[in-house]
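Of the protein chains in this complex, one is absent; all others appear in place.
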Amino acid sequence: MGILEWATNPWGQNVPIHIAWFLIWVSIIAGLLFLIVHATWLRFFAKSRQFASDTSPAIAPKIPKHVPRHSLVARLFHWVMAASMFTLLFTAFLPKVGVQFNWVTYHWIAGAVLTISILFHIVHASFWLDFWSIWPDKTDVQDAQRRLRRFFGLSAPPPRKFAKYPLENKLFHGVIILCGLAAILTGVFMMFRVRTIFFPRNPYLFGDMTWGLMYVLHGLAGVGLIALVMMHIYFGLRPEKQPITKSMIFGWMDRDFYLEEHDPDRWAVETSSISQPSRVDDRGLHDAG
Amino acid sequence: MADKTDFNTSEGVPKAVSRRNFIKGVITSGVAVSSASYLFRASTPLNGQQSAVGVGERLITLNVNGQQRRVDAMKQETLASTLRYKLGLTGTKLGCDRAECGSCTVLIDDIPYYACSVLTHTVRGRKVLTIEGLANRDGTLHPVQQGVIDEQGFQCAFCMPGFIMATVGFLKTKPNPTRQELAQGISGNLCRCQDYDKILTSLMRGAENLRRSNRG
Amino acid sequence: MFVICDNGPYDAVGDSASSGRIVSLLYQPQAMRWRGVTVLTNTPPRSAQSSPGGLQGIVIIEPIIAKAARKLGVDQVAIRRVNCPEGKAPFGPAVQGKRQYATSAFLKEALDRGAEQFKWSERVARTPKRIGTKVRGVGVSLSCYVGGTIGFDGLLVITPEGRVIFQSGIGNLGTESVIDVHRAGAEVLGVPWEKCDVVWGNTTKNLPFTCVSGGSQTTHAMTRAAHAAAMEAKKKLQEIAAKKLGGKPEQYEVGNERVFRKGGASMTLAQAAKYAIQLGGIYDGHEVPADVHKLTKASVAALAGQGLVAAAKDNYPRDGSTFSYVASFAEVEVDVETGKYYIVDFLASADVGTVIHPRALGGQVLGRSTLGIGHAIGQKWVFDPHYGQMVSKRFYQNKPPTILDVPVDMQWTALDIPDPETPVGARGVGEPPVAGGCASILNALSDALGDEIFQRAPVNADTILTSLEAGRPMQHPLMAHI
Partner (left out) sequence: MAVIRDVMAAFELYQPSSVADAQKLLEQHGSDAWVLAGGLDSFDWLKDRIKKPKVVVDLSGIEELRGVRTTTDGIEIGAMTTLTEVANHPIIKQKYDLLAQAAELVASPQIRNQGTIGGNVSQDTRCWYYRGGWPCYRAGGNICYADTPEGRNREHAILHAERCVAVNPSDTAPALIALDAKFVLRTRKGERVVDAEDYFIGPDIDITRLHILQPGDLLTAIRIPSTWAGAQFYFEKIRDRNVWDFPLMNVASAMVTSDDRIERIRIAVNGAAARPLRLKAVEDAVRGRPRNAATGEMAGKLAVQGAVPLQFNAYKIPLMRNLVKRAISGVQEATWAS
């Protein structure tokens, strides 16, 4: 049982046509395994985290009670993306596992929404948000080394607190970018094969092999997203991450949580906004860093 | 790759008979081409399933042209193949092999069928009649055959056995057809000489011959 | 006439020249410009079926003639009668100031006979043309193709038992010509057909050099060869009789299975055969005429000594090229709501010289007409242009006509006027009717629906319906058969 399905094209050449659908189950099982292992580890084996230094008490009072984290626009993007992603995953894979319905139209519409929202996000994040806050920096790498050494019982100084996003978060974002962009790029071309409102159909835009690889890539990215989305939801629901999840809903994070996990040196918040905790200003977000 | 080929073909080396060479051998020997496909296609789950419902033996008895014929037929074998290649009844022609041209038409329990599209195993216990079984033992032609002779019904005549069998079958349900009705009755047969008009004339004559012979 | 021949991937030689020649013969244009191009294309391989070039040429021109007649208000039969070839009709381009010409053409007579038998005028005059959703139309078409070659060998043996054995090298296509053409020889020798045998089947049977079974040439070429061999045998019989019974060879006649002098001595063919063996040399095949083909010589050598052996090459003169002609008539009934149409009646009237075997001729004329009808009503050959692969591989997809696609009572007739340029007068007939079968249907459809509805064959329900809907042809005439 290969991971690809092959077919003989009209010229007698063997070309891949899509991934083998059992990979759906592989991805689901991988996602489940991850969260079971992770939850078990946290529950029974994890030591409490140690950070290099406590935030200086002098700063603490200056921090607003509600630390602004995600702008409304950023949150809207996130949830639009989430909705389209769910639609995409369910319309893609439910028919493959036996739930038959007219999925293609929903799928390409959701795909179009996702594509537009991500295009918006790229522009928005590049020019209005703090672009670099989501990418691992030197400190992240050093801290990762420290944590790894400590995990294996080797001597290392404790890691520092996080910047706006923990390293795991940044890495997740990176993987999502990979899978997401692969799915979107291939998906946009695949829209040439079905009837959409965007452009005239041209199923012969590419050769059979190129098309086949495109479907394979789309499929691999798609099943990859299943596991990634499962992990993402899992973390979003974990009790200790609730403040982060809440911040994606309300836009702010508790001061206590902020102080506990984040380093104001690495993620500075505007301390003057102390009296207006709930008013989150876009501008407040790019000062970080 | 090249080494392997040499190994198989060079003299003196103990021959590891490759599947391909074996099949070639069988084909050249001309005997049992058909068994090659049985031996080497998907290995069939016969083992341990002898008692399963409905599974049958390969060696079967067919009633062909009034005779009981023992024949070793593959499960996937069509009646046309069995008739032609196992029983030597080559009067039944294989044209398209896709139930379209009618040259393989035979009667099964007096009903015309495309023999290319009937599995041999499904006609056990039924009466198969081919063109060879039409004439009398003494060589007197069937009235429909005689009609074809009388009117020189066909050109290349590859399609003739099929047309005659279709006619004989049709006349059992409608012995006195009009030209239009008989044309309908034999419309499942193609003639690429396109000699339909003369064919129809000769088969109408055949029908007439048949009515006369039944009367007399 | 500009012919572009899409010849698929391999064959560089097209049939465009033949289409030009046939058209120039069949319609006798006073002036004609012709150009032909063969294009090799990366599409599935194909090859000619029947009447290559002739079919296409006639099917291009016929609807134009039909339209011209309608515009001029001239009867369709009349306009063809005016333009069709007659006698030694010229065709093709002039070479060194001279044009080639046909041996003979009696197409006017064929048209007249056909029109009468088809009740053409009555059908044309019948009203109304439309009842409800059904419209009827009648069409006539001329048709012709090459009908014979020359120069092959005949070979026969008169046995000491008095039987005449014709060695026939003709490949049997089921048209009976393998047997029939030798009747010409039997007639020359005055031997009843029951006393004749025809040996045929394969080259081990000592057969003479013979034309290939194709190009509608057999009847013409091999009646000539059989005639030549029989004349040779007759000459030998006369010589043997003169030798044995005295007198001069030319005083002897051959008939009633004897060679005899009027009112005088005679001997049976059996006796003559025995003498031939005694005489040896040229009489029993130990010597062969120098001009026969080496294959015939080998066969004669194998037969030598078995009786009176006569081998001869067809050296008869022929002034002109041999063509056979057909006038085809059809009536169709079209349902304008569905595009579906039926062929109500069909008649082919043939000018093929002397009729050798009426029933076989009828089979040929109607059989090949039906092939042409198939091209008109649906036969097609579809490939996917992107992949260049065939998609219409099955009969239900490429649609050869069935017995229900033609009228149950098709009619044919033949003039039986001998061609003056061949001793027996017979011409070949295989391919000449094809184009007429096709074009008469197309013309009948035009008569029913108007000239501008379709411009290509096959004409199917879809072609008719889309075009009726739009009031103009909707499918590009050069579009692939779909």
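We call the chains A, B and C, going by the order they appear; numbering starts again at 1 in every chain.
Just so we're on the same page, a residue touches a chain if its C-beta (ideal position, glycine included) is under 8 Å from a C-beta of that chain, and two chains touch if they have at least 3 such contacts.
These figures come from a predicted structure and were not determined experimentally.
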Contact list for the unshown chain, restricted to visible chains: A, B, C
Contact partner of the left-out chain, one of C:Glu337, C:Asp409 or C:Glu452: C:Glu337
Where the missing chain touches chain A, by residue: 5, 7-10, 12, 15, 17-18, 100-102, 104, 193-194, 201-204, 211-212, 215
Residues in chain C touching the chain absent from view: 123, 126, 131-134, 136, 333, 337-340, 342, 344, 377-378, 382-387, 389, 391-397, 399, 401-405, 460-463, 465-466, 468-469, 474, 480, 482
Touching residues on chain B - with respect to the absent chain: 34, 37-38, 41-42, 44-46, 49, 52-56, 74-78, 81, 94, 96-100, 102, 105, 111-114, 117-119, 121-122, 166, 170, 184-188
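Everything that follows uses one rule, which is that only the chains that are shown with their structure count from here on.
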Chain contact topology (line, ring, star, complete or other): line
Taking each chain's C-alpha mean as its centre, the one farthest from chain C: A
Chain ID, smallest distance between chain and overall C-alpha centroids: B
Separation of mean Cα positions, chain C and chain A [Å, integer]: 79
For chain B paired with chain C, centre-to-centre distance based on mean C-alpha positions, whole Å: 35
Chain C partner contacts - residues on chain B that touch it in the complex: 96, 98, 100-101, 151-152, 154-157, 179-180, 183-184, 186-187, 189-200
Chain C to chain A touching residues, read off their complex: 384, 386-387, 389
Chain B-facing residues of chain C, complex: 173-176, 359-360, 362-364, 366-368, 370-371, 374, 394-396, 400-404, 406, 408-410
